[in-house]
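Excerpt of the complex: some chains, original placement.
Note that the chains take the letters A, B and C in the order they are written out, and that residue 1 is the start of every chain.
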């Protein structure tokens, strides 16, 4: 636990959702921060441990309703993990009050206000879109120290982009026909109380959903566009897995003429040579369990010799590198700390 | 239960594996058959109910070691559900003794002996390959009444082919670039006692395996080749789901110019107009649970407007339409009975 | 499917809850009934197959709002499977309109109005309590043919009573100190949309709940009282399992002096000699999976030699013998049919 004189003071806004609880889990053991505020609209006034029993005896805090000014007055940095639509105004108020923000929501990810409006509807603070830094840490690192507002990437985009970017940046794959078949655990939907997320509906089942319509597709395309060009369009199909955490994306690409798996290997190894959270498994595809409970992304690649498709497999914990973990990595980068501070856990296996 | 004078006498060879047990479950309530022999090498001499407690008080049979002549002497038809490599000689002996056979194994599926050898190794009864009928019932119906040996299709091929064939037969999709991203429950591997199938390894996990190397890819290509041509090559990636039963295949195809989803719908509806086990769900993709415990295959289709990929979603119970169910449907067709005899169950939901 | 001239006409009131859907699954294949009405408040106006995809192509019915008179006018018998508190008035109206009713709810189980009020609150139709027959079929059979209203027992009581009654009726166990440690799958709570039943909350978890306060304890005691006397009090602790279906009750009793496991065996075998849904496994305790998807109750018993506790293990499918299955068995008995009509399924394993 940090010495109070050194540590920065942080807030977790929306601490009782799944991403919020994971932030609490990581931050409680982060050597350079002190959690001074945790908010929850539904449970304001309760002790944190009543709602998150895992903190019993370990973290003694009272949940409060989210008041941006009150939070900004006591905190150097706030993590905002609110349901979509609930956070824009609050985030803006935090930023204006001088509190740095890492936003785990989806409202500051699309840079183009028109695109945002098309995908999510009207934006309540469009002036902030320009200054928000898209926090895929491995690709945003230079901009993070000066950021006031970091838009933490979506879980599916994080999984897909970390596998695709080293290849598309070097022009190693055809720009057309990229297929991302992604499978996610249920916490990707947050703590949404809806019939479709009941145990009896999810267990021993699998379904595809929002084929061609998921909001994360435009986010992926936004990040691929600089390399693939304006017309860039990926086919993205998410599936709901009967597991709690983890995303596995199976990605189908066409290597350009003359490109083989050695070229892929070079691209991945060079791009990620110094990255502590990227694990390259080459032709042994990673499994979800390899990364659950961590901030890691593991990536493998294999050529189907006969059909000439290359198959990338990328796994993350949607609450780790796909949410809370990457948020903390972004904070670490923003503060100039080692990016691994507070994030050096091993996966809990089995 | 059938009257003994009307019913044919059947054997389940390999009755204690998962497909064998599912055959027993269906056959025990089939109005036109009587199970007279159940075999198990490991449990020979035990009562069936000791090994399959679900049959307690419902089916009183003794497990015996598999002796083809003894089985042929007492049975009109045998279902063989043995691990790969264990069944060829026994199946040949059954056929030669005049017992009709529906083989759930993989040894009679590839018609070309050279292809079989390349994929599975030397075949122990190559002379039978020619007379074996590939039993994808909806496409093999005419040949079934005269068959002596039916090769029941693989589970993944059943799932993929029922979705693809109506489109490729009519030339509605590009022959190149077909991607089959398939996800299967663990019973697809049979009752294999190996570390990778332990609960603690499978639960809350997902992995891709045998990318570009699975033995079901050549089987799929064999059935697509008449429509797609000699060079036909699909990209097939199977995944192991943390569920017991069910396969969901997400299939990516490129509609030919001028083909839209209405054309797809017409193709599916016309091809499957009179099929009792094919459920068409159009643009609402089916879920695995819709078919668990049944012989159904449910198929949906959706266009990703921007990327122009069409996405097919096909679900079966790998032990139903992917194994025991289709085997019984094949028997029904072979005997000239209603194909739904003994197979009219509704899915057990939830 | 029944010939319309022979079959009785039945309604499933509350057809889209879990017990209701299971009634539909069984009744759709029952040879002596025809489902003519299915009701759902939330989905009135929709086709049944939209809400229960497993019925697609198999049952073509429109969901309607529950109107007791309209149902009574078209049906000979109604199964009512409504959330607690929603059914009393409707059930009364059905009965008064001459429609026989099997009620799967909890409102007619406690015979004593004062006890009902203490446990559940004010009863809306107390005059019916007296005429309702408690439908633990194996113990109520004689009263069923004349019943107009059958109160289907709770799932936990069914599991516990079928194991305890043969022993307590013969006075083989001490009346004090009976412990029922019961574990249930989540469908025991119905399709309740609440955070505690979300997949992410239930998966890989286990919890005890309502210790000493569950409403099923008085129901169990009501049925034991004739044998154990007025002061009868069992210790009943339910647990929520991460499974969809099934109850396993581990029951601890003290054999009276001179009673051994042979005495137990005799009691069980004599009491259940002709019962088709009771499976006795003696000292090999049954597992939940042995009965999932069926109307069976399997019971085992073992003596802990050192501590002198006898341990009973009883398993049922909470949606089968614990709800829909027993309701149909009760209908069969009421109508004078074979009790196994429509209920002769084998468990779906694995």
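Quick note on the criterion: a contact is a pair of C-beta atoms (placed from the backbone, for glycine too) under 8 Å apart; a residue touches a chain by one contact, two chains touch by 3 or more.
What you see is a predicted model; the values in this text were computed from it and never measured.
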Exercise. What number of copies does the complete complex in this structure file have, with 3 given?
Worked result: 4
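Rule of thumb we're sticking to: only the chains that are shown with their structure count from here on.
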Seminar exercise, completed: In whole angstrom, the CA-centroid distance of subunit A from subunit B equals 40
Exercise. Counting in whole Å, what is the centre-to-centre distance of subunit A and subunit C, each centre being its mean C-alpha position?
Worked result: 46
Seminar exercise, completed: Between the Cα centroids of subunit B and subunit C the separation in whole angstrom comes to 36
For this session: Could you list the positions in subunit C whose residues touch two or more of the other chains?
Result: 18, 187, 203-204, 244
Exercise. Okay, in this complex, where on subunit B does subunit A touch?
Worked result: 177, 179, 181, 183, 185, 200-201, 203-209, 211-212, 217, 233-237, 239, 241-246, 248, 250, 252, 254, 285-289, 292, 302-309, 311, 313, 350
Problem set entry | For the subunit C and subunit B complex, residues of the former touching the latter | 18, 21, 24-25, 28-29, 52-59, 187, 203-204, 244-245, 276, 279, 281, 286-287, 289-294, 298, 344-350
Exercise. What residues of subunit C sit close enough to touch subunit A in their complex?
Worked result: 18, 185-187, 191, 193-195, 197-204, 242-244
